[in-house]
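Heads up, this is only part of the complex; the chains shown haven't been moved.
Per-chain residue numbering starts at 1, and chain names A, B, C and D are given in the order in which the chains are listed.
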Amino acid sequence: MNKPVVVRQVEQPPAEAVAALERFGVTTVHEAQGRCGLLALYMRPIFPGATIAGSAVIVSLPPGDNLMVHVAVEVCGPGNILVVAPTSPCTDGYFGELLATSLRAHGVKGLVIDAGCRDVRVLTAMKFPVWSRAISSQGTVKATLGSVNVPVMCAGALVEAGDVVIADDDGVVVVKRASAHEIAAAAEQRVRKENVTRERLAQGELGLDMYDMRQKIAQLGLKYL
Amino acid sequence: MNKPVVVRQVEQPPAEAVAALERFGVTTVHEAQGRCGLLALYMRPIFPGATIAGSAVIVSLPPGDNLMVHVAVEVCGPGNILVVAPTSPCTDGYFGELLATSLRAHGVKGLVIDAGCRDVRVLTAMKFPVWSRAISSQGTVKATLGSVNVPVMCAGALVEAGDVVIADDDGVVVVKRASAHEIAAAAEQRVRKENVTRERLAQGELGLDMYDMRQKIAQLGLKYL
Amino acid sequence: MNKPVVVRQVEQPPAEAVAALERFGVTTVHEAQGRCGLLALYMRPIFPGATIAGSAVIVSLPPGDNLMVHVAVEVCGPGNILVVAPTSPCTDGYFGELLATSLRAHGVKGLVIDAGCRDVRVLTAMKFPVWSRAISSQGTVKATLGSVNVPVMCAGALVEAGDVVIADDDGVVVVKRASAHEIAAAAEQRVRKENVTRERLAQGELGLDMYDMRQKIAQLGLKYL
Amino acid sequence: MNKPVVVRQVEQPPAEAVAALERFGVTTVHEAQGRCGLLALYMRPIFPGATIAGSAVIVSLPPGDNLMVHVAVEVCGPGNILVVAPTSPCTDGYFGELLATSLRAHGVKGLVIDAGCRDVRVLTAMKFPVWSRAISSQGTVKATLGSVNVPVMCAGALVEAGDVVIADDDGVVVVKRASAHEIAAAAEQRVRKENVTRERLAQGELGLDMYDMRQKIAQLGLKYL
């Protein structure tokens, strides 16, 4: 295992870009950045309707051991999203309402955890949003170190501290900090274009015509019977 | 691969039968037709509470390619349900709010897709019902043909154009067009019978007595201690 | 197979202990009893928000056959929770609104079934809570005996008649009847302690300090960069 | 449920076509018939290296009940493959060495079962090939009827009595009886063509050149760095 470390200083993504990415949501951002950075589909929200975006604080920790979550709280601040990735597949309930209370007190907007979460009824009542791979009452120990703010593979995606994490009912996507402005701009363009498209589709116009697909499908050899 | 075709003309099921099947819902219809036609259990609604029934417009298409969904919109009309089946297992997000807007403009009641769906928050707000095997932001390309209104295997069930698809919180079931009247009648009988049963059970009467099971379980050798 | 039997007389757990366990919920109880008795994570509620606790009436039955559920209703009474465990993995819809009506008429609070459930929209409207491994319209036959109130393995946990079953949005846990009082007391202590902890965390105090973890992580060799 | 029946008379596929399909194997046949008829990928052989093709005798039966397998043996004959499909998902061990002994005595070549199989060491020693979704010691009852030689959905594919089933290490595919000759011919052509291709590829020639793909990839915009 690599030496356990806590990286305290993390460069933050530009606030307006984060705000924009939150407004656009996961699917639009994922498209705008060329269809990369999506976490595995098993990452689901514990309640529907939440959308958040924020700068990632990362926790890499062993299966069944949440010692490092407590260590990470200290380096969290307003606007952060905590990203928790075990070093091997685990569904244990690392996180519940007490940690949510603590994170909220430090301004954290929500949690993305490639493991289990518990106290979901209380978390729902608190409106503290969590995306997890499982819901589990199974508790954890506090025996072994991991690291904070090192790069991790989380649910099949690479996440680095200060990356922008966006999460909503469609799932979770990660945008590199350095690309946040550019992706936000691309997403805005996409949304503008889709607004026009939506209007026309609502009038009954066909995608076949709008996207000029008739010639292509004829060339490819589609037969109408 | 078979030649890609679009079948434009599809015989429609009788409207009253469809309306009746919608009223009865998936489980009653599934029982009424002798327990066949049920799609795999992984087909789940993206939001709870919707019940729809309609005549199937079918799309058979490659994994990760939604070209044929656009082709299919043109042959959709009021009361239809779009049934989308990839030729191999796929969870990509073939479908989102723009296609829902387009389908709704043509009168389509909902979507059944053996793959992924995205923009679920907007679809929920639009009350456009979707039953899918996954929720995924992952977009698709528009490069390869498939077919519209050919028979397909969708989530383990055979579906043909003009079959009645019924979908609710219990899942999705398919009724052959030619049997729609007969199954609707059988479902109605079942419901009438269950109304009496429910009344008696609510009074505390036992199924053991109502269904005359005591003699059978004694013969089979059940011992009470 | 063991001889099929129905055990009519079951010693009941103390009512106040059951009421307390219901108030504390699954995760607190699971912790209070030393992290055992949790059912597999695939056991999920059919609607969110319900919490129940009650004395288990147990049904052991074959895959695809619900004859014994009907037998079990007769031995159910107020405050019971029905626990249904097939003898091999099965997702069929053993249970729907008619059986729920019958169980409710006999005072049963809810169902825990390591198999499928159907009529979920009606069950939701009735507020009859069910935790199941699947939602399925697939009906069952009534051909083969099983047993009532014998010990079973249900979703990976051992359950005996008269054990206290607690179920909420976090899952399902089982407490041995003889330990109900002791576990309720331990849970109460835990809750009291957590109330203090929550208050302090809400003020921004760190778990690192409250749980005195700084020395330990230093000893383990954590480096801050 | 539909009325339980046994169809005794089944039209058999032409023997030479079956022999040819066996020689070509699953993948070649699947390609030759336009990529349809493949069973779900969870259908795996219990030992490697077997390839069989034969006319399907079909058993539709309930979960956990193998009564109808015994009924089916009587209508099996030389060259048949038994295809067993439960009416709902099941992993029970319907089949072991005794039934294999019985089937072999009647000339059956192997078994395709969308459920469990047991005694795999003995079956391996007997060289009786089985493709199943599971290996399970869990036995079944003999209480409820099903049907023999009716059409079934087996592991996501439609199979009818007298269809040709081909199974090898790549999986299982079904060819309609009426198409057996045509598909065997198409498969033979495919094999001849591939023999030439293989020879050239073995010499180091590139698929890019053999399949004339360079112009296409240039048109699509591929850049070489």
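Keep this in mind: a residue touches a chain if its C-beta (ideal position, glycine included) is under 8 Å from a C-beta of that chain, and two chains touch if they have at least 3 such contacts.
For clarity, every value in this text was computed on a predicted model and none was experimentally measured.
Here 4 of the identical protein chains are placed; the entire complex in the file holds 6 of them.
We adopt the following convention: only the chains that are shown with their structure count from here on.
Chains that touch both chain C and chain D are the following: B. Seen as a C-alpha superposition, chain B sits on chain C after a turn of 120°, to the nearest 5. Taking each chain's centre as the mean of its CA atoms, D is the chain most distant from chain A. The equivalent interface to B-C, defined as the listed pair sharing over half of its contact pairs by residue number with it, is A-B out of C-D, B-D or A-B.
Centres computed as Cα averages put chain A at a distance of 31 Å from chain C. Averaging Cα coordinates per chain places chain B and chain D 28 Å apart.
Residues of chain B in contact with at least two other chains: 35, 41. Taken as a graph of touching chains, this assembly fits none of the simple shapes: it is neither a line, a ring, a star nor a complete graph.
In this structure, the chains touch in the following pairs: A-B, A-C, B-C, B-D, C-D.
Those residues of chain B that touch chain C in the shared complex are 25-27, 30-31, 35, 38, 41, 44, 48-49, 51, 168-171, 173, 194, 197-198, 201-204, 206-208, 211, 213, 217, 220-225.
Taken in their complex, chain B has these residues touching chain A: 3-9, 47, 67, 70-71, 73-74, 91, 93, 96-99, 101-102, 104-106, 116, 118-121, 124, 134-139, 142, 144-145.
Within the complex formed with chain B, the chain D residues making contact are 1-2, 34-36, 41, 87, 89, 153, 156-158.
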